[in-house]
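With one protein chain removed, the remaining protein chains of the complex are shown where they sit.
Right after this comes chain A.
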């Protein structure tokens, strides 16, 4: 068959691993056909070319309209690992655009991802990066999609065994989904696993685990389980961590966990108030906000209120804080502390 290439030696600046892209509007349909070709090399080259094209959101929209996602879903289960890797990369780039994310949710790409989690490192990294994007950036629809594909149980189970980077991604995905629905994660026993991760040497994992705990302790069952598993003392010890992210997330998790009375008393017995008071003056606004909120929770209990009455001035200092949320929280805290029954 005649080729468009004139000589056997390619021009010097062309990447031979990419399929040549047709002109104008014919580019994407031709790539679509090439993706379905039975020949491995054609598919790989088409995927590499697609990786480049997909950076442009208009191309993403057009691709989805042409029905690329069905082919890509099929290719996710291909035998060759390069093909799978490239496919997840393409999907990852597509997920950075909102038309891509919407297309995913409509076409049900996420269940197909669940099969990839058992693959070697690169592919599962990509798949997870993809899932992070989906869950985090397109709340709540993406998170709902992940929950519905029952990815959470497999993700939680994987937390125990995988490498650090993958763990980070898993934790990110989980914290995205937990904001929407936490029951499945609780059912799979995520809390003990997260408790272990709180003492991990890596800073990122600690902070992400704390964030996941924050999410898990939003519903009531979560709070109860967190109290049951005695995570609160560990969180209190994290309040003195060096990384502000970790501190912020730990304070936030405490804030959610101490909503119940038993949580409050657990925190008080773990001596949470002094470190939290120190955090009220922290540089990061998130830390301040969460610390003030946690202290507000604790001051609902009479013992807490007694202790905090001595420190009301600290809160007054925060009333004129730069962040509006912090000043509001400080106002509420003062009101609660000075409340008389």
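In this section, contacts are C-beta pairs under 8 Å (C-beta built on N, C-alpha and C of every residue); 3 or more make two chains touch, one makes a residue touch a chain; residues count from 1.
Please note the rule applied: contacts and distances are computed from a predicted model.
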item: Chain excluded from display, named as in UniProt, from "Radial spoke head 3", "Cullin-3B", "Acyl-CoA N-acyltransferase" or "Protein YIPF"; value: "Radial spoke head 3"
item: Sole contact to the chain not displayed, among A:297, A:314 or A:334; value: A:297
item: Contact with the hidden chain (one of A:22, A:48, A:144 or A:179); value: A:179
item: Among A:82, A:96 or A:237, residue touching the chain not depicted; value: A:96
item: Sole residue of A:255, A:276, A:314 or A:337 that reaches the chain not shown, by the stated touch rule; value: A:255
item: Missing-chain contacts mapped onto chain A; value: 55, 96, 136-137, 139, 179, 214, 218, 252, 255-256, 259-261, 285-286, 289-290, 293, 296-297, 300, 325, 329, 332, 336
